[in-house]
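Report on one structure; see the data block that follows.
With one protein chain held back, the other chains of the complex are shown just where they sit.
For clarity, chains are labelled A, B and C in written order, and residue numbers in each chain start from 1.
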Amino acid sequence: MADTATEREAVRSAIERVAARMEEEKEYLTDLDSAIGDADHGANMDRGFQAVLEKTDGMDDADAAELVKTVGVTLISEVGGAAGPLYGGSFMSASAELGDGITAESTVAFAEAFLDKVQDRGDAPVGAKTMVDALTPAVHTYKKSIEEDDLEPVEALTKAVDACQRGVNFTTPIRAKKGRASYLGWRSVGHQDPGATSTLCIVEELQETAVE
Amino acid sequence: MADTATEREAVRSAIERVAARMEEEKEYLTDLDSAIGDADHGANMDRGFQAVLEKTDGMDDADAAELVKTVGVTLISEVGGAAGPLYGGSFMSASAELGDGITAESTVAFAEAFLDKVQDRGDAPVGAKTMVDALTPAVHTYKKSIEEDDLEPVEALTKAVDACQRGVNFTTPIRAKKGRASYLGWRSVGHQDPGATSTLCIVEELQETAVE
Amino acid sequence: MVTRHMKKLINEPSAVVDEMLDGMVAAHPDEVRRLEDSNVLVRRDAPVEGKVAVVSGGGSGHEPTHAGYLGPGMLDGAAAGEVFTSPTADEVSEMVQACDGGEGVLMVIKNYEGDVMNFETAGELAEMESDVDVAKVVVNDDVAVEDSLYTSGRRGVCGTIFVHKVAGAMADEGGDLDDVQRVAQKVIDNVATMGTALTSCITPEKGEPTFDLGEDEIELGIGIHGEPGVERVEMMSADEITERLTENVLDDLDPDEGAEVATIVNGMGGTPLSELYIVNRKLQSMLDDRGLETWDAWVGDYMTSLDMQGCSVTVLVLDDELKELLAHPVETPALTVT
Partner (left out) sequence: MVTRHMKKLINEPSAVVDEMLDGMVAAHPDEVRRLEDSNVLVRRDAPVEGKVAVVSGGGSGHEPTHAGYLGPGMLDGAAAGEVFTSPTADEVSEMVQACDGGEGVLMVIKNYEGDVMNFETAGELAEMESDVDVAKVVVNDDVAVEDSLYTSGRRGVCGTIFVHKVAGAMADEGGDLDDVQRVAQKVIDNVATMGTALTSCITPEKGEPTFDLGEDEIELGIGIHGEPGVERVEMMSADEITERLTENVLDDLDPDEGAEVATIVNGMGGTPLSELYIVNRKLQSMLDDRGLETWDAWVGDYMTSLDMQGCSVTVLVLDDELKELLAHPVETPALTVT
């Protein structure tokens, strides 16, 4: 197990990466949201993670759990919309799993708690064309890679990214049952879900951070 | 001097010609008005003359003066805008000059009365980029051709058409001082005046009627 | 026959005014009624005996102007012309006669040649046909247009709403025709407006923009008839636009420091209310900087230009009489003061 300072730097570097990525993907996510939603997902995520950057900037004594909790609280109070309570609430409550530090086991617990909270709050099953469709394969694959296949976290994350990508691809050909896209009925078919896409961006950046 | 029935038919045929012409030129006049006005001159004139057609349709006993007066009254009550009181008021009050029938002299008096009324009501001098710029040369030329040059009314009208066309052309390079176009200041330069143009249409149709 | 439907909630372009007026009566049956066979709406209870009547009118396309302001404390009659075309003299004359309660009628005219000529003719007609006393005022609040030998004078635009409000209040309080005309003229002498268009409007008859504006251009100094403005400039921020409009308005009025004012940020029809509030924010801070006191600030669509995007800024310099008249209660479809 790494020491608190190392973990803190790792979390911060992940935050920076994700924030930079959201800035980069802002337009793309908003474009996806304008096809089947209300054209704000990119702006929402970018605004949220810029605020996270600011909030966590001075936190030089915080441990990983505190930092991640701050990510959640900040997203709740800055993002609004559907993505705010979903991502924010999940980061906030799942952060407890990192209380004893970042280990292979604790990250699996974190990932599971994160998924649970999203489903609890949003009540979307798999196949409803939401972030759940990207998150579920990512979390399941990560857990199996660590627990069954004894892979290193980095390798497990790499597999999770691939799983997540398939989840994103899966959202395109199906009809939405939850979220604004559900109002479109069959017309939602053929469009990629923005929330699933932002989930993939986050998972990819976590993997990149782990590689470093 | 022709008999009442002949005169009536001549006036009616002129009305039909002008009405048909306004329908034809509706879009063109409106286009001119959209450049320096409010894009309704064509619709105004067309609406007015369609109403004139209907109103004069049953008037089988009317003489020329009554018919022309009806043209004026109808334009006043159907056209609105600047063109309504100007054309309508002028047809109405100048119609009195035709009370004793249509002769070379009475048509000169009619033309002069028409111009007077336009200037009286609208208070526009020549060179203000209005219908006055087309009407003035037409009326002056008509009067001179009849009174000085002893031309036949048809020939005088042909000269008047040419004069009127020059008046229309003259409106293009000058700055408007009256009407909506005056609000544009120097930006009105380079555009042909819609009201001058509709005046030319009317004079041309009168000439065509006379040729018949 | 129209087969292609342009993107407007209309049936036939030629039926727009007629159907709109019917729809308005259907929405406000207790407040307004339509004079038979005409495009004139009047207060339901017109003529109001023993009260001076205040009437107005003009081309359609400026809704809620004019009929939206019919009711106790404001207008007695509103004549609707075709879109952007003055009503005809005979309809105005009919309105004047239908609204006269024996104390005379004030016609509030916006300074456009068409309006002025048709209303003047109407006044003459009405006085010939009955023994009504007719007075008039001509509103010319648009500071974008220079009042010189080279124009038809300044246009009448959104300041007209204040004229209606004040004249209607004076009539409601029992003022005679002279009083009503006097306070209307007082507003005219103390009000100024300037507007901008971000987009052209589209008239039902024409079906396409009245003027073309580039992607990055706006018109300053527009009227309310879709006519082009007096200057075409590059798109600016809301604050910069508000500065341009407000400075011109204040330069014209030149109010004393400490003066009290009433203001209107008026939407041209297609502008979101949120944007008008952003303009109002800057306007109020500019007035504050100049040491002026805002006594009342209106924000909304008061006198529009169909679907045009843009706004105008109106400032009225107040005295005690004008404040009292502005505060006088009014109940109309578009404006309520309690």
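Here is the rule we use: a contact is a pair of C-beta atoms (placed from the backbone, for glycine too) under 8 Å apart; a residue touches a chain by one contact, two chains touch by 3 or more.
Everything numeric in this text was worked out from a predicted model, so none of it was measured.
Asks: As a test of the contact rule: which chains in view would the missing one touch?
Replies: A, C
Asks: From the listed residues C:Glu63, C:Asp142 or C:Asp252, report the one that touches the chain absent from this view.
Replies: Of these options, the touching residue for the absent chain is C:Glu63.
Asks: Tell me which of C:Asp239, C:Glu260 or C:Glu324 is the one touching the absent chain.
Replies: Answer from the full complex: C:Asp239 touches the omitted chain.
Asks: Given the full complex, what residues of chain A touch the hidden partner chain?
Replies: Touch set of chain A with respect to the missing chain: 30, 34-40, 43-44, 47, 76-86, 89, 121-122, 175, 177-180, 182-185, 187.
Asks: Considering the entire assembly, which residues of chain C contact the chain that has been omitted?
Replies: 4-11, 16-17, 19-24, 26-28, 60-61, 63-64, 68, 198-199, 215-216, 218, 234-239, 241, 265, 269-282, 284-285, 294, 297-299, 301, 304, 306-307, 309-311, 331, 336, 338
Following the convention adopted for this analysis, only the chains that are shown with their structure count from here on.
Asks: Testing understanding: with touching defined as stated, what is the shape of the graph linking the protein chains, line, ring, star, complete or other?
Replies: It is other, because the touches fit no line, ring, star or complete pattern.
Asks: Using the average of all C-alpha atoms in each chain as its centre, how far is it in Å between chain A and chain B?
Replies: About 75 Å separates the centre of chain A from that of chain B.
Asks: Quick check: how many Å separate the C-alpha centres of chain B and chain C?
Replies: 32
Asks: Please work out the Cα centroid separation of chain A and chain C, and write it as a whole number of Å.
Replies: 54
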